[in-house]
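Yeah, one chain of the complex is gone here, protein chain that is, but the others are all in their spots.
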């Protein structure tokens, strides 16, 4: 299995877990779990593939559908064993983000896109699955939560990956991209790292 | 007209009616009715066609736009004659689901997709129009309503259709697919049929 295929499988599986946790919070039945897990797990990658005019990952390889379904079934039967499901959702989402950003990055790189597109595809693949999850279940989209690094972590991961490309090969860049995203997102969740947010101010002078 | 074209027209028309009923609940003007009817009527089929890399149905054949517009105008002028508009919306949506699932199923079959994709295309075509309607008007998406068969009815219809393929031809499979979806969805609405939903439980032992 190539690094790219591994990243895609891992990102589908982990995002599918977050979709299934969201389904558990909405108390759906098993098919609802599979539906939401599939939407979240494959949403970001599907949009990436549509934008790059490639066939969606799960049409090329229907195994992805099975991966998402397994994640849904696991959560349906085992979620009561874990503590706070919201906490699991948030931390799994952080892991999913950290593998999906390099997954998008890698595909755009492999298809020879210029660097702004490589960066953007990392961000889109990382964030759109979660965005669709939150819009569908009508939560505040995690990309909009105030005072947290989310899109910022994804973008920083992409930028770090681009920088790493100039001193190493693609695998090294993907590793740096994943680590940067994970560290920033985890640091934001654990220690409250954030960028200054917009505040309406009185005009100076 | 082929069975496929008939299914597509019927599904656009009936989903467009549900979009127009949603527009009537939001008290839009006639152009808003046409907009929402078109979005809901053609949304699921359009996403199916984008995923399968076909031109969207209404670009190949703009008649679909006229079909959606007629549905919108009908509801705008006649909706005050019916009783509960919410009830009509729900039951029309059940009918639309039951023709849209085989419509998606048929297209994926005709383009030679493997069976998991055929199943998924049935579910996507059936559910995404209604999902977009509910997200845009900010209702709880019908796919997420607790204790009802909706995605489950669509998936069961697809599975029944796949099973029917092994003993009959495609038209027979489409009929079985439509009937299974309709019976399960109608039974859920009328008699409360449902699958067990996720409940958080204390860990056993």
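The letters A and B name the chains in turn, as written, and every chain counts its residues from 1.
As a working rule, a contact is a pair of C-beta atoms (placed from the backbone, for glycine too) under 8 Å apart; a residue touches a chain by one contact, two chains touch by 3 or more.
The model shown is predicted, which means the values in this text are computed figures rather than measured ones.
S.K.: For a quick check of understanding: of A:86, A:110 or A:144, which residue touches the chain that isn't displayed?
M.R.: Of the candidates A:86, A:110 or A:144, A:144 is in touch with the missing chain.
S.K.: Based on the whole complex, identify which of B:12, B:28 or B:96 touches the chain you can't see.
M.R.: B:28
S.K.: Decide which residue listed in A:52, A:70 or A:170 touches the omitted chain of the complex.
M.R.: A:52
S.K.: Identify the residues of chain A touching the omitted chain, counting contacts across the whole complex.
M.R.: Against the missing chain, chain A presents residues 50-53, 113-114, 116-117, 120, 123, 127, 131, 135, 138, 140-141, 143-144, 146-147, 149, 151-152, 155, 194-203.
S.K.: List the residues of chain B that touch the chain left out of this view.
M.R.: Against the left-out chain, chain B lists 23-24, 26-36, 38, 46, 50, 55-56, 58-59, 62, 65-66, 76, 79-81, 85, 135-138.
Please note the rule applied: only the chains that are shown with their structure count from here on.
S.K.: For the sequence-identical pair chain A and chain B, what is the superposition rotation angle on Cα atoms, to the nearest 5 degrees?
M.R.: It is a rotation of 120 degrees, to the nearest 5.
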